[in-house]
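A short worksheet on the structure shown next.
Missing here: one protein chain of the complex. Every other protein chain is in place.
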Amino acid sequence: MNRYFSTIPWLLQRISGAVLVVLLAVHFWVGHYADWGEPITFAGVQMRLQSTVFITIDLILLMLVVFHGLNGVRNIILDYPAFLPHNRPISLILFIIGIATVIFGIYALYPFITGGG
Amino acid sequence: MSLKDSQLKILLRTILNSDEPGTLAYVFHRLTGIILAGYLFLHIWTISSSTISPAAFDMKLGAFSRPLFLVLDVALLAAASFHALNGVRIIFFDTGIGIKRQKLGFILAIVLTVIIALLAAKLLVPVIFGEG
């Protein structure tokens, strides 16, 4: 991999962060604060996820937040080479964790979209 | 005291003694980032109870609507707010805006975080003391 590749994760960290401001604000508001104190139920979430807009929001949120969070963790690890000097393997492990998390996240949303087990 | 320990002590004192806000912003941003990343995995795991059955999902999320968890929710919102606001502050610096005003930016991030948390807490009070 190119030595200057690191520009790209850095840029993506900023872009994902900027988009997340909007998505997280919507997520907090719609998911919770709009009718505060009401328990979150399967039926309620299912109803909302009938709309493609909300499915899209959830999927983008999932992918961006997983990238942003894990790349952030990677950045932190890079700052402590005395404890964890193995750059490449750590990046690879975090990448695999990320892919697995996104797949698992989609799997977790699937019942709402198809209408439950 | 060994040499290593006293060197570490000098480092720590230097961090604790910093009166400029950049250091605090950095420490808070890092801490809130780690908290949010940890929450994310917990969160997806909670949501995944949907794959067992709708009833399992309702039970799990019902537990999370108890007052104790609502208080934690406000704490989470505060952490997310600070991270987001300070994140925007950093992105401004990266585009070359407001570098000379970094201290004001930090104060703004803190003040807005407190306001958001207070507004959320205001919603919380009737839920805890009202319906019980």
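Going by the order they are written in, the chains are A and B; count residues from 1 in each one.
We adopt the following convention: a contact is a pair of C-beta atoms (placed from the backbone, for glycine too) under 8 Å apart; a residue touches a chain by one contact, two chains touch by 3 or more.
Everything that follows uses one rule, which is that contacts and distances are computed from a predicted model.
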Record-based protein name (UniProt) of the chain missing from this complex, from "succinate dehydrogenase", "Sulfurtransferase", "Amino acid-binding protein" or "Ferredoxin-dependent sulfite reductase": "succinate dehydrogenase"
Residues belonging to chain B that touch the chain removed from view: 1-3, 6-7, 10-11, 13-18, 20, 22-23, 25-26, 90, 93-96, 99-100, 102
Residue ranges of chain A at the interface with the undisplayed chain: 3-4, 6-7, 10-11, 78-82, 87
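Assume only the chains that are shown with their structure count from here on.
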Separation of mean Cα positions, chain B and chain A [Å, integer]: 16
Partner chain A, residues of chain B touching it in the complex: 30, 33-34, 36-37, 40-41, 44, 47-48, 50-55, 57-58, 61-62, 64-65, 70, 73, 77, 80, 84, 87-88, 90-91, 94, 120, 123-124, 126-127, 131
Complex interface listing, chain A residues touching chain B: 14, 17-18, 20-21, 24, 28, 32-33, 36-43, 45-46, 62, 65-66, 69-70, 72-73, 76, 101, 104-105, 107-112, 116-117
